[in-house]
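A single protein chain has been omitted from the complex, and every remaining protein chain is retained in its original position.
After this line comes chain A, so read on.
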Amino acid sequence: MRDHLSKWLSEKKRRWILSLVATCCICSQQAMAKGYKLLLIPRDSTPAVGTDTTVISRNDVIYIINRKSAPSAFKNNDTLDVNHVALFPYTSLQQMVKGNVRGLYTKESSGEPGTEQFMFIRGLATPLLTKKDVYQVQPAVYINGVPLIQDNTLIFDIQNNDYNRLGPAFNMLATVNPDNIQDIQVYKDATAISLFGPRGANGVINIITKNATSGTRKISVNSYFGLNLYDPVYTTNAQYENRFRRPFYQQYGHAADSLSYPSYLRDSSNAAYFGNANWSDYYLSNTMTHSINASISGGSDRANFRFFGDKTQANGIADNTRLDKYTASFLVNMSPIKWLMASAMINANRLDRVRNTSMQDRFLETAYIPDISSPLAPDKSAYHDYLSAFNKGFDRNHLNSIQGTFSLIFAFNKVRYTSRLLYDYNESLRDVFWPSTLMDGANYASNYFGNNQRVGFDNVIDYTYSPSSDHKFTFEAGQSFQADLYKYTYERAYKGISDRIKVNIVNSDPNSGGYLSPLAFANQLVYRYIDAEKQRLLSFYGNINYNYRDLYHFTLTLRNDGSSLVSPAKRWLFTPAVGGEWNLKNQFLRDKYTISNWTLHASWGRTGRLLGDDRYAAGPQYKVDMGWTGNPNAYSYAGVAGLSRPYSYGWIGDNVAWPVTDILTIGTDASFYHNRLRIAVDYYSKDDRNMLLPMPVVAESGYSSAYRSGLHVNNHGVEAGISGEVINTAKFQWTLGISAAYNENTLKALPGGVKEFVAGDRRFEVGKAVDQFWVYENEGIYNNASDIPLNPKTGSPLTFKGVAFSAGDARWKDVNGDFIVNDKDKVMKGHSMPVYTGSLDNNFKYGPFNISFSFYFAGGMNILNQKAAARYDFINHDGQSNLESVKDITWWQRDKDQKNYPVYNPWSAVIPYRADQDLFLENGSFVKLRSLSLGYDLAGSKWLKALAPGITRCYVYATGNNLLTFTKYSGGDPELTYYNGYDNGYVIPVPKTYTVGLKLDL
């Protein structure tokens, strides 16, 4: 192969190609595309309806589901270029769609493979008060019509904080494998969503897997091998930290303060802290990643099958993190009689995760923080000792997932009746044992078993009717029922009798008095949790499509949804959706050859939003709610279980109604010069209404809040894509594509007509965005006491909530001029979500050779650099025993572009380095060279044809991922932030990955 390449490159074209690569990095993504396939807007194309050669009959299951690719009679979806995406070592759906779909923003907030990632389509439907809310704005993901069941938020009820979820915390969409996918479509408009129902209120990602094919057996093999490279870090030791702290002590410290100077910083002869800061030798490593999969399909027209198997391993570059994926997928279609078609699909996955060893994650799991007054030492051998302590324990994380469908399709002339049984089941397991050496003398064992299951039953009847060649109708009526069960059992045990007994063994003798009582752990130190929730959704819908001479398309959907999550009195919700498309080209411009296509479309519709918890349906209720800060799970008093009103959870009244989503979309698609230039522009306005919000109530009621309906958030914006075949000759093609999305969200109304609302460190005001930070405006420092303004009326100095400012304090703007700096002086600034997102793609193709690269950008959002705030606010973190004060090994490093902040008095009671000020608010916009690929299809070459004539594709390629980041953010990768835009600096960086791969079709 190499010979061939070098020979090929030695030809005259070599220099020309290389110079072109260097100058404009021209690429082509469609190397493996068939000749007849047009180069479409690369990230935003319309589905290739009718060219799907894998469809064996218009009645098979995939085809039936695929009809939803054009559900509203016109094209209103974004399609992911799966063939291109499949080149890259993406292990999750989120990575695949990231930057590749207009208006879909993916937050890859950790480089640890297999961890949770979140997607946001068209902004935020609701303010994110807690992490639970993030789950409520996730789009629905369907695989071949199966709505994938995702993790529920039940577990957060027993957590002290929500940095991460208990259990294995898998990204359940890591089960999706790009090589097994035919199509990924993203639906954002009302007419499309109306066919999916309330699950799709946040948008729908519809995945269609590759189908079985008839005819001669087809085999494909795909494989890649890659290298993950880390960026060097600037490590520090105690000497650095001392130097960092010195100015504070010199300027503001008292003798008493030095008494409480941390002991690990005192003794400069302690080589572990003051010696080499080479912990990164064990922390970071360049790792490998690989994947291999194969599929086989074949059969006759009446019965055919496809089998797909995959093994993928992804490694993080830090902390020995790793994800292993195993997939087996089987699909079979049978048509025993002409009018009957039976299809079945089974999709099974196994995921194993090797997790990080950070203390933050560990103490979140243990819900117990040992003495953290001395951090890990930055010395390599000390860190090695720490790591080797893990060898005496284990932390096993597994996910088993299986989805399947069984469908029967009866077809009689123009009427079809489809009946489908679908199920999705996954179980996640985590077994942990950490020896006493890691836990300050008290070892820890825990077992988590969580399972989510969904069983569904769909019936659809559809009928096509064409009274004349001008008029074409399709009618569809359907019913669907889905029953979900979310469940977990979790047990944690502390301080077993020995590190050799790593499991919480219980007495197994049913006849003994101590049946099931723990043997190696004290019963009082074993905590057991169990929770489960059932949900049901029953829907009926009808849909009419009308097409008049390919000039006008109209669609109307009416549906009625009933959910067990809504109170019985308001259980059923009737929602309509209408849409239409007008083909201007066909109407007016038939003979204009420069314009190949021009359509206008508009749609409006309403969808119900599912409530996130079964509590809302129950009305006034009683719950176990006797816990307090740091101990949320107290359930008994004097050994007796107690119940009360849900004072901390919040009051829930009777008759909570459905929240709804109204989406208006207006757009146009046009193409010119034989489709060489394509433009698509959409305007949308999405109103999420009548949503629940925990509103503050008088504290004298005892309740922390009361859930009220009436939250209304509008998201509107423009999504545009333009792509063009800049050069399109038989041998050489250059395609350029730009897509961009603008989103603006506005809080339209709060429950009860309230105008503003404060929740923790966020404030929400009607008329403003819901993702804004709420901060004090920093204006420098009070160097001298004389700088502090005095209230002319009273003569007393400016105060911070009653505490007078003194020299060395931060100067915060007293916005309302009342000489008290308090919450009223905080301003709403910035956004935690991007306002602009988009990508720039270049594809260059020369014969069988191609290069592509893609830039991804997100702008207009800010990051609150909490890790810098915590570092400077060391006084308030040193003596604390909470997760925010845990110093992981990564604490011994500094950011490359670290900012310098004023030297305030860290002891001051005004907390000058508080995080909620714009001093730490930074621009989080970025541009990334996210992917680069170059490949060559050997299938056309003569020698391969001679060698192995059956090969239809033999594509060898190389990719680079996450290669460059341009950002003004001083804290490193701007994507590695928490859902609310806070960067707490605890996550593993995303590696630069280089792969070489082969795609072989026989």
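The criterion applied here is as follows: contacts are C-beta pairs under 8 Å (C-beta built on N, C-alpha and C of every residue); 3 or more make two chains touch, one makes a residue touch a chain; residues count from 1.
By definition in this document, contacts and distances are computed from a predicted model.
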{"item": "Options \"Cation:proton antiporter\", \"Putative outer membrane starch-binding protein\", \"Response regulator\" or \"Branched-chain amino acid ABC transporter permease\": UniProt name of the undisplayed chain", "value": "\"Putative outer membrane starch-binding protein\""}
{"item": "Option touching the unshown chain, where A:255, A:638 or A:946 are the choices", "value": "A:638"}
{"item": "Of A:571, A:768 or A:953, the residue in touch with the unshown chain", "value": "A:571"}
{"item": "Selected from A:225, A:368 or A:604 as touching the chain missing from the view", "value": "A:368"}
{"item": "Touching residue (missing chain; options A:399, A:438 or A:626)", "value": "A:626"}
{"item": "Candidates A:215, A:702 or A:950 - the one touching the absent chain", "value": "A:702"}
{"item": "Absent-chain interface as seen on chain A, which is shown", "value": "154, 259-260, 263, 367-368, 370-371, 373-374, 410, 412-413, 415, 417, 436, 440-442, 459, 461, 479, 481, 494-495, 522-525, 531-536, 538, 540, 562-564, 568, 571, 614-615, 617-623, 625-631, 634, 636-648, 651, 653, 696-704, 706, 758, 796, 799-803, 822-823, 875-876, 878-880, 907, 909-911"}
